[in-house]
Structure formats: C-alpha cells, structure tokens
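With one protein chain withheld, the remaining protein chains of the complex are depicted in position.
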Amino acid sequence: MTAFVQRRPIASLLIAVLVAFLAWLILAPWPPGVTAVMGPKRVFLAAILSGVTLGALYFLVASGFTLIFGLMRNVNLAHGSLYLLGGYLGFEVADRTGSWLLAFPIVFIATALIGIVLQYVVFRRMEGEELRQTLVTIGLSIVLADLMLAIWGGRSYQILTPDFLAGPMELPLVTAVRPNGDYVYLRYPRVRIWILIAAIVLGLAMWFVINRTRIGMLIRAGVDDREMLAASGLPVQAVFVAVFAFGAGLAGIAGIVGGTFQSLSPGEDTRFLLASLVVVIVGGMGSITGAALGALIVGLTEQIGLTYAPTYSVVFTFLLMAAVLAFRPQGLMGRRL
Amino acid sequence: MNVLESAPPSTRLASVGATNALELRGVTRMFGALAAIADVTLTVRPGERRAVLGSNGAGKTTLFNCITGDILPTSGTIRLFGEDVTRFPPYERIRRGLRRTYQISLLFPGLSVADSVYLACRGVSRWRYSLLRPRAGDPLLARADELIEAVHLTPARDRLVCELSYGQQRQLEIALALAGAPRLILFDEPAAGLSPAERRELVEILTNLPRHIGFVIIEHDMDVALRVAESVTMLHNGRVFKEGAPGEIEDDPEVQALYLGGAHG
Partner (left out) sequence: MAVAARTRSTLPASNASVAAPALAPPWFARIPAGLWLAAAVLLTMPAYANTFILFQVFGWTFILGIISLSLMFLAGYGGMVSLIQMTVAGLAGYMVAILGPSGTDQISLGLSWWIYLPVALAVATLFGTLVGTLAVRTEGIYTIMITLAIASAFFYFTRQNYTIFNGYNGFTLVRPPELFGIDWRQPVPFYYLALGCAALCYGAVVYVSRAPFGLALQGIRDNARRMAALGYNVTAHRILAYSFASALAAIGGVLLVWQNGQIAPGTAGIPAVIDILVIAVVGGLRRPIGPFIGALIYVVLSSFAPDILTAFGLEPDRFKLIVGLGFLAAVFFSPDGVLGLWDRWQASRARRADPLTGRTR
C-alpha cells in the first residue's frame, strides 16, 4: 500500500478524503442540513449495511469463481448453478432436520463432490481449451437449471433463519438524537451481521492460506507454470482438485446464505453468476483481495442505487463495470491481462 | 527486384537527405531491476546496412522491440526519419517506413501465402478497411505477386501458411517485410535454422536490396552478418560495446575474447 501511495499521491489523497467523509457520515449524528438532502440517516445506514452484507454474499460466491479461474484458468460458468443447487439442497436439509447449521457441512461436501466430478470429466479432458470449457459449462448450466426447475418448480424458497440468529440487534451506530439528548442506535438483523463476520473471517483465512502457507505457495507457483511444478514431483493435481472442490463448496454454502438473506428461485443462478462476473471484472481475476474489494463495491453500488434511485440502479453497476474496463481493464487488483 | 524500385520518388529523395533513418538516444529498458538495454545510443543513416551483434542476453531483441514499439523504453528517445516515435504504437511506425522480420516466424496459419502478402501490401495503403473485393487488375495484387516471385514462393502461392516448410516460412517473412515501400527493415536472425544453400540465397536477397532501403540485422551467424553489413554495432550486457566496420570488429581482440572465441560475458 505504501508503494501505491508513493506512486499516486493525488489519488491516495482523494481516497483518504472520501473515506474520512464516509466515516463521518456513518458515525456522527447528522445535522438537519444533511438530513434534508439525504433523507433519514436510518435509511442511509441501512443501505450501507445492506450493501456491505450483500457484498459479503457476493464475496462468498465470487471468491470461489476467482480462485478457480484466476489460479487454475478453468472457466466454470456453471458456478451460478452450483450456488442455486447448494441453496435448494440447504433448504431441504434445514427443512427436514430443522437445523440450519447442519446444512452448511452437508451442502459444502455435496457441491464440492460435484466440483470434483466437473474437474475430472470436463476440465482435465479439455485442458487448455478455454473456449470449449466455457461452452461445456454453459451447457451444463442449462441442463442443471432445467433439472432444478423440474425438481423444485418455479416458486420461491426461503430458508428460515434459525432462532439463535433471528431478530434484530443494536449496532453502535447513531441514527438520530432524541430531544432529551439520548442517542438512537441502529437496529439491524442479527443474521446479516453474523454472516458478514463469517465472510470476513473466511476471507482472511483464505488470504492467509494462499499467501502465507506452503500449500498456498504451491498453488501460486502452479498457476505460473503448471508443467514445471508437475515435473517437480509435488502432488500438483491433488492440490488443484482440492482448490476446485473448495471453490465449488463455497458456492454451495453461499447458496444457503443467499436463501436465508433473500430467496431462491429459478433465475437466481444466472443472477449470481453475473454478479460473480462483475465482481471479478471490477476486482481483478485471481485475487482474493480483489474479490473482496470488488464484492464490496458492487454490493454497495447496488444497494445505494436501489435505495436512492431504484429505476437506474442497474445502470450504476453497469457504469461501474464500464469505467473499470475503460481505465483499468485488468481490474482494480488484477495483474496486466 | 523492380517492385521495390517503384518506391515513390519522395522516399528516394529523403534517403539522400541529412535526416538519419534511425536515431536512438540513451534508450534504456528495465524489467524490474534488470536493465535489458541500458543507455543505447546509435544512429543509422538512410540506406545504411548495419549488423547488431552480441551474445545471448545482450539485449538485441529487446532493442528491436523498442524500435518497433512492441515495448516502450523506460527512458530515452527514438527518432525515425527525423520524427520522434518513442511513444508511437507499432502501426504508426510501420506507416512511416519501418519493417521487421521475426526470430520465430509470426505468420497467419489460416491464410494462404497470397493472402498474407496481399495483406502486407494493403496494410500501409489507404484502403485497408475496404469492404470491396479487389478486382483482377488491382495494382496491389500485382505487387503482391511480384513480391512472391522475388522470394521464390510462386509455386506455393495458394498454399496455406501452416502447410509451408520452415524455409518457405522464412522466405514469406522476408516478403512481408518488403511489402509496401519500406525504408528501414529490421531483420531478426533471418538465417536461423536455414540450410547453407538457403543462407546463400538469403545473403543474395539482402545484398541485392535497392540502395535506398537500409536495414539493421541481428544475426548469430557471423558469416552472413559480416558479409551483408557495412557497419557493426556490438552489444554486451545491454550496452553498446563497440562500433565499427566489419573488418575492424572481426580483428578486435576484445571482441574475439568476449564473443568469437572466449567465454560468454
């Protein structure tokens, strides 16, 4: 980061000012003038938090996608289908066993197994043929979408939040000041905060594994030159299969999260695939930090757009993507394509 | 090779003028902490035949890449026929008379020989975006056929490039470089992988180029290089090490120690 500040002092200054302004907006009670312009602070805070927690969900889905493509150059456009399938399976598990938490390991293993099958049947056989891999995964997503439609139908499913996570919690963010001087704090759904915390922990763990462990070194080296690494006798294939399985498993449990936050229905697979694409375009391919940054930006843009300019929120996301493509085509944290 | 004599008169006049064909001043290119070329200054006059020699890793191909615009130098200026082209994209330099052949053939596997040469002729002409097919009497078609004849590829005219032999592909490379009205050609190891007979043919083509076309040749084969060149620049570790006439360079003891008989630098 210090290198970034040194190379671009003006941009860094602007970003610092922006961050300070945002921090003030979020933390300090608003004077009447600001409320007149932007509406109630409660709405603003809710938008920001929804954006951040939506970003957490996008991060869970997109990080699997970026891991698989950025590190292994395998394009998996059935990633969205894995999300939706994970969600539906999670619903079934939670519905039958009554345990929300149990859904996570079961779905993770199920989608990871599907990921392993994909690795062997599709990506290993078509090594190096990126376009063909893409087309096969598109075909798979069509088939999977129709199968899921046949099994679960066209209605919306919602996974119920477990009791210990239900209900609102009070956050130390001030929304208003009562006439008697007492502060009013923001109340926000507890489950979303816990998902956010879990996503952050997971993200940090992934970053740590990739950048600070020997397995991570293996993965990074294998990305640069797979043949050389294979020739060195290390279990490269096993590691890559594991990475693929992990990415697929992540998509599956993201489905459970999405089913709890929002809902599951046909079309959500496309929506989350596209969200992953946009996150990866904005954040840069192959970078966990990029996926986190991209997910945060995309989530915030979407929610703030939805809150303040609902008709054009899609345009904001698209403009964001176009701007990144125009000025920095490799993404914010990506290496030169 | 009458196709090249038909270069426009303005080009030929310019070649006798005072402007240098190529002028590099202090050109440096860093890759991280490694200086592939450092502070290279050299001048090539119009019509001059220059050889750039040096051991592997001396920076010769990087030098060519900077001149053509494939990579931008970290510092320094490059002037082509008096114009500062340091920041120009490759196609702008090509349209000012620069051409290049490649060490590893960069060709179009899916196109035929005739198509490839025609494209090369089109590239520097005004109607390169034309949606109309060329008619039978199109002058560029004629010029393309003459070029194919000049590099002895007429029998293979309609064959796809992917079906050509290695030697034929190298000949096609040269035809592409001679298309349009080149004023300065960069030959990147044109003799690599050729049989002795093919080398003799190459030397013949190079020495018979019209006088207004200058060239800079990178070559490992000292015979070819010293036979076609009028002057030699030696690079070592990215820097210009020696410059002079071929005979001087051959006899220079330092050069002999470093390059001709001694260990690698």
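Miscellaneous remarks
We just call them A and B in the order they show up, numbering each chain from 1.
Operating definition for what follows: contacts are C-beta pairs under 8 Å (C-beta built on N, C-alpha and C of every residue); 3 or more make two chains touch, one makes a residue touch a chain.
These numbers were taken from a predicted model, which means no experiment stands behind them.
Across the whole complex, the hidden chain's contacts among the shown chains comprise A, B.
Contact with the chain not shown here comes from a single listed residue; of B:Leu42, B:Ala58, B:Ala144 or B:Leu184, that residue is B:Ala144.
Set against the missing chain, the residues A:Phe21, A:Tyr120 or A:Phe318 yield one that touches it, A:Phe318.
For chain B, the residues touching the chain absent from view are 68, 70, 89-91, 94-95, 99-100, 102, 106-112, 114-116, 118-120, 122-124, 127-134, 136-138, 141-142, 144-145, 157-158, 160, 176, 179-180.
Residues of chain A in touch with the missing chain: 69, 75, 126, 129-132, 134-136, 138-140, 142-143, 145-147, 149-150, 270, 274, 277-278, 280-281, 310-315, 317-318, 321-322, 325-326, 329, 337.
Here is the rule we go by: only the chains that are shown with their structure count from here on.
Inter-chain spacing, taken between the CA centroids of chain A and chain B, is 50 Å.
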